[in-house]
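Handing you this structure, nothing more for now.
Only one protein chain is missing from this complex, and each of the others stays in its spot.
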Amino acid sequence: MSLLDKHSIRQSENLERTMKSVQRWVAAAIVIGLMVGSTALLAGEMKVDAATASEAIAQAEAAQKKADSVNGEWRDTGKFIKNAKKAAEAGDYAKAIRLAKKAESEGNLGYQQAVSQSELKIPSYFKAMYQ
Amino acid sequence: MIKMVRLVSTLVVITSAAWLTACSNKPMTKEVPVAKVDPAIVAAGKAIATGRSKGNCLACHMIEEGESPGNIGPPLIAMKARFPDKAKLRAQIWDATAVNPESAMVPFGRLQVLSDDEIDKVVEYIWTL
Partner (left out) sequence: MDPVEPMQTQLLTATGRETMKKLLISLAVLLITAVSAQAGPEEDRMAFIKYYKSKFPNVPMEEYANGAYAIDPVGRENWEAIEEFPPYEPFIDRGQVMWETPFANGKGYKDCFPDGPVIAHHYPHWDKKQKMVMTLPLALNQCREANGEKPLKYKKGPINNILSYIAFQSRGQVVNVKVPMDDPDAVAAYEDGKKFYFTRRGQLNFSCASCHVQNTGLKVRTEILSPSVGHVTHWPTYRSKVDWSTVGTLHRRFTGCNKNIRAKPMKAQGPEYRNLEYFLSYLSNGLELNGPGARK
């Protein structure tokens, strides 16, 4: 075997070793990721009680108010909050939380939608008409 | 000999790369062109796309066999030819205003009119048109 050959073998061995360690790291990362992810998921799903529901509803109402303050509220946000309250009263906290979260994100999106257009911008399909 | 070793090491690199992608990413089956789509998913997508309460695509687009379609948007035909890249089609449905801020199309994903899962189904259906 020539010296060169030995060199290449060593190179490929090195490469294999690096690959192996990369694989090990990736595997570890996946395991850790899964653990973190599932605990987060569990934590998110764990508390389905009256307090969490009323907290979610309060947050939804705050978001709704924020959207309304810029005339950006959507049609059904209020309905979702009303139904969330009803569900909470009936003891269906999971449903109450789901609806409240939906209303909250609608409130946030409606707010962003309005604020992002705080300056009047005549669309290009119409702007040309002024010339 | 050198060639042999080179070949082996290349192979090692390729297989490890393949192994890495295989377990660190979602399965790539969507990229395989011959992948058959579950007809149940297409049917679910059709229901979402043509129903009035969910996607309501027909409000603005002509779809073959769809009743009383609007014509604000282009007819939904030859979709595979128009969108060879399925991801582009999905992006168009998710938020058309990202590419064209003046698009009149509803940003179905961004404004949460449809869930990601519902959009996936609609994409599968629309792609068959």
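Chains here go by letter, A and B, matching the order in which they are written, and residues are numbered from 1 within each.
In the analysis below, contacts are C-beta pairs under 8 Å (C-beta built on N, C-alpha and C of every residue); 3 or more make two chains touch, one makes a residue touch a chain.
The shown structure was predicted, so the numbers you read here are calculated from the model rather than taken from an experiment.
Peer 1: Which shown chains does the chain we cannot see touch?
Peer 2: Touched by the chain not displayed, across the whole complex: A, B.
Peer 1: Looking at the full complex, which residue from B:42, B:113 or B:129 touches the chain that isn't shown here?
Peer 2: Answering carefully, the residue with contact to the hidden chain is B:113.
Peer 1: What residues on subunit A make contact with the chain left out of this view?
Peer 2: Residues in contact with the chain left out: 68, 71-78, 106, 109-110, 113-114, 117, 120-123, 125-127, 129-131.
Peer 1: So that we can see where the missing chain sits, which residues of subunit B does it touch?
Peer 2: Considering the whole complex, subunit B reaches the absent chain at 58-60, 68-72, 97, 102, 104, 106-107, 111-113.
Just so we're on the same page, only the chains that are shown with their structure count from here on.
Peer 1: If you average the Cα atoms of subunit A and of subunit B to get two centres, how far apart are those centres in Å?
Peer 2: The mean C-alpha positions of subunit A and subunit B differ by 21 Å.
Peer 1: Which of the residues in subunit A end up touching subunit B in this complex?
Peer 2: Per the stated touch rule, the residues are 1-2, 4-5, 8-9, 11-12, 15-16, 19, 22-23, 26-27, 30, 102, 105-106, 109, 113, 123-125.
Peer 1: Taking the touch rule as given, give the residues of subunit B at its contact with subunit A in the complex, in rising order.
Peer 2: Listed in rising order, the residues of subunit B that touch subunit A are 1-2, 5-6, 8-9, 12-13, 16, 19-20, 23-24, 102, 110-112.
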